[in-house]
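Complex shown without one protein chain; remaining protein chains in place.
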Amino acid sequence: MPYLNRRRFLTVAGLPVVFAARLPAGIGLLGLETEDPLPGKHPDLTILNDRPVNAETPPHLLDQRITGADRLFVRNNGIAPASPPADPSAWELRIAGEAVPEPVVFTLAELKQRFEHHTYQLTLECGGNGRKEFSPPASGNQWSTGAVGCPEWTGVRLRDVLEAANFDRKKAVYVGYYGRDTHLSGDPDKVVISRGVPIAKALEDETLIAWNMNGQPLPHLNGYPLRLLASGYPASVSGKWLSEIAVRDRVHDGEKMGGASYRVPCKPVAPGAEVDDEDMCIIEEMPVKSLLTSPKTGAILSDTKTLPIAGHAWCGSGAVSKVDYSIDFGSTWQACALTKPANRYAWQHFSAQIEFPQEGYYEIWARATDDQGRAQPMVLPNWNPRGYLNNACHRIAIKVV
Amino acid sequence: MPYLNRRRFLTVAGLPVVFAARLPAGIGLLGLETEDPLPGKHPDLTILNDRPVNAETPPHLLDQRITGADRLFVRNNGIAPASPPADPSAWELRIAGEAVPEPVVFTLAELKQRFEHHTYQLTLECGGNGRKEFSPPASGNQWSTGAVGCPEWTGVRLRDVLEAANFDRKKAVYVGYYGRDTHLSGDPDKVVISRGVPIAKALEDETLIAWNMNGQPLPHLNGYPLRLLASGYPASVSGKWLSEIAVRDRVHDGEKMGGASYRVPCKPVAPGAEVDDEDMCIIEEMPVKSLLTSPKTGAILSDTKTLPIAGHAWCGSGAVSKVDYSIDFGSTWQACALTKPANRYAWQHFSAQIEFPQEGYYEIWARATDDQGRAQPMVLPNWNPRGYLNNACHRIAIKVV
Amino acid sequence: MRSLRHFLLLLFLVVVLVQACSTDEAPSAPPPRRENIVDGLDSLTGLIAQGDYRLVKGNCLACHSAKLITQNRATREGWLDMIHWMQETQGLPDLGKNEGPIVDYLATYYAPEETGRRPPLDSVEWYILSAAGGQSSAER
Partner (left out) sequence: MRSLRHFLLLLFLVVVLVQACSTDEAPSAPPPRRENIVDGLDSLTGLIAQGDYRLVKGNCLACHSAKLITQNRATREGWLDMIHWMQETQGLPDLGKNEGPIVDYLATYYAPEETGRRPPLDSVEWYILSAAGGQSSAER
């Protein structure tokens, strides 16, 4: 019988439990723990779920140009490895799959020693960021705007490693990853999540096997000691606690590649529609988006009618070509200043100085447009069953008194 | 004691009536009548209220370039005169007020004979058109999109008549109207509504005292035999069953000129805010707006991916400079063809041919922009307590199968 | 004045009783519209037929249609504001002890809904549109 500590007994005691007696060892009733579920993270992150750990970052905490490690959101599908590896340099990454002649294993030390190091600032955004606004509602973590960040990542190119494993360019269609997190059920044979990207994306310069974030080892909750990074796609393709890359001769069919997971209807559907699995398509490039990070929403201006605003804008491919803001609910728009990205897939920074015409309540809406002329919509874009890809304009509330 | 017919007895009988015994003569319990509340109107108008009569027109019924008399919405504040005048030519209009040396009375026959006739196509839109979308909700008739129309009106210029009454240009600030409708309470001393416009608006070429709509006498519900028309302002300034024009030396202070009636906060307020009367300002020019009148929403295209669309666009001053449509919730917009107005204050007609990229559910959004660069917002614009001036984009639903 | 009103009320009730017993209706005449409940709504007014809806029928519908109620949504405070506005400007008398139950009914069955800055398109009636020509071509 599993060990049950006193606190757990007391809280279990009053319930009509049919399940508790079957609890596997180490699994308690949740919501009853007192430990910090977010070690190393900023205390103002919003915890959406503590098992698995999912937490997002309020917009004003993302004001930094390079997102701090303590501020990057956490979206775990399973349970992170219980403790960091004793010797991270011995961490093993296996390269396998139909398009590799035979599996090859590299330790983290070997990866660092053998391949050229690269550092890029790469945007990471959960495919479900913005799900909270879906109507009819979509099930899953109800992300508001904060499942996004843009730290600097250091590692080796996936391409270099696959080439060292002598992968077959003609056969290769997709890569899929595996990691060392544990399924929520505790079953060690269940894969938590195993997703990936088309081979062309895998071979891009910026697709990394990374061990450092902002010059420091990855935070434990974000994949320590090793993870994949394929920016521009939903963050779920960037596997954490990375232990294997499979170079596939077909579209990868790992856990959460099928069904409604990280897939949207191939054709637009009416809100609330039921969609068969066969009519769902895998999400690839994320749409253009922006976030107002300064000021924090709710600012009351009492001694001025002038307000500097700032934030970031990004998109899944190409670049953001402009950002505009509106204080009249989109009747008129004014241009913001916009920086070039530090590198491809890094978010860009916008800023403007707003002169309010008179006192009153205002909403400031920001709207980014990509280099294909596609702008953020002001309303929820195409509805989909799981609530992905909501890139509607971000907005904040301001009072001039 | 008032006369109560049998039907009224039966329906009153079962109720816990505290009020019925005090019913004035001629006033029954409403919702119990069987007569047509909309004589002369298209049967598909939507009745919002039958006492006072308020009815709006579904978008597809407004597809005509010149709105038919049977399709113009009805927004009455009181009860229309019980029966048309026996001799309309003897209908009297009095010109009075502080800025008129002494009151002058013209019969309708005199007006027709003495002054030059003018015909203009003039848009008439209720200030509360679109109120239904307000959130938090605003009280009053819950107009959807159909409290608008654009018939051709024939009459004389208000300016010519005021000049004939020798009004004082230096003293004149505002005109106010009075009409021959009856207050809901039945009290003959209560004024139903008495609004008006600034003198500059009153003196415009297109401000008419009109007796004809589309070459025929006005419909009874729309003001027969005589009404005011000051297009571009909320329709409530265009008084019906017109019996008097007061040329005022101050802003007119008639019924429904004050309080929250046809007024919005002078400064923008947060949704749901309480606003003191002294902080409310009279609505003047209506904002830019458009309506998709073809096809009717809900069209299923089974044998084509091509769809012609059409509609009208208008604004309270100046002209509409462009209309665009979007089928991706405003991420991208395409230009429509747009006609010039028949005359100032006439709505303009837009059209386009949509090629849908694939099967699926689509919403077609139309967005007009005025010659000042102000576009319709995609979302509810500034909230106000009574729900006026909602000019958010109109949209229809389409399926390509 | 008070006794006159009592007299009238009494007279009224007598007439109701007399009428209720009379059978002078021609057999071929359409039956009078009787109060009944269809799909949870009072068939004569469209009011939600729960709680004190009869108080609303008795006190509100002399001056305006029930549609002015059924198309609106408001909080308790909002409905009370509307009643007070009608009393101040439209001649509605004091509702006495009925005011509480009436406002309760309105705030319960006609409460505000949250629709955001853009409500969904709902209640779309779908129909087949042929490529050969829309319904609008004849009208323009």
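Just a few scattered comments:
The first chain written gets the first letter, and so on, giving A, B and C; residue counts start at 1 in each chain.
Keep in mind that, in the parts below, a residue touches a chain if its C-beta (ideal position, glycine included) is under 8 Å from a C-beta of that chain, and two chains touch if they have at least 3 such contacts.
Predicted model only: the values in this text are computed from it and were never measured.
Although it is not drawn here, the omitted chain touches the following shown chains in the complete assembly: A, B, C. Of the options A:Val104, A:Ala164, A:Cys266 or A:Ala310, the residue whose C-beta touches the omitted chain is A:Ala310. If you put the hidden chain back, the residue from A:Asn166, A:Ser185, A:Gln216 or A:Gln372 that touches it is A:Ser185.
Considering A:Val173, A:Cys266 or A:Ala299, the position touching the chain not shown turns out to be A:Ala299 (whole complex). Of the listed positions A:Pro103, A:Pro137 or A:Gly215, the one in contact with the omitted chain in the full complex is A:Pro137. Against the chain not shown here, chain A presents residues 1, 4, 6-7, 9-23, 27-32, 34, 47-52, 60, 63-65, 133, 135-137, 139-142, 183-185, 187, 190, 293-304, 306-308, 310, 363, 378-380, 392, 395-397, 399. If you put the missing chain back, the residues of chain C touching it would be 113-120.
Residue-level contact of chain B with the missing chain is found at 135, 271, 329, 379.
The rule we apply is simple: only the chains that are shown with their structure count from here on.
With centres taken as mean CA coordinates, the chain nearest to the overall protein centre is B.
The most distant chain from chain C is A, comparing centres defined as mean Cα coordinates. Highest C-beta contact pair count among chain pairs: B-C. Here the CA centre of chain A is 50 Å from the CA centre of chain B. Centroid to centroid, with C-alpha atoms defining each point, chain B and chain C lie 24 Å apart.
Shared contact sites, meaning residues of chain A that touch two or more other chains, fall at 329, 379.
Chain C has residues 116-118 in contact with two or more other chains.
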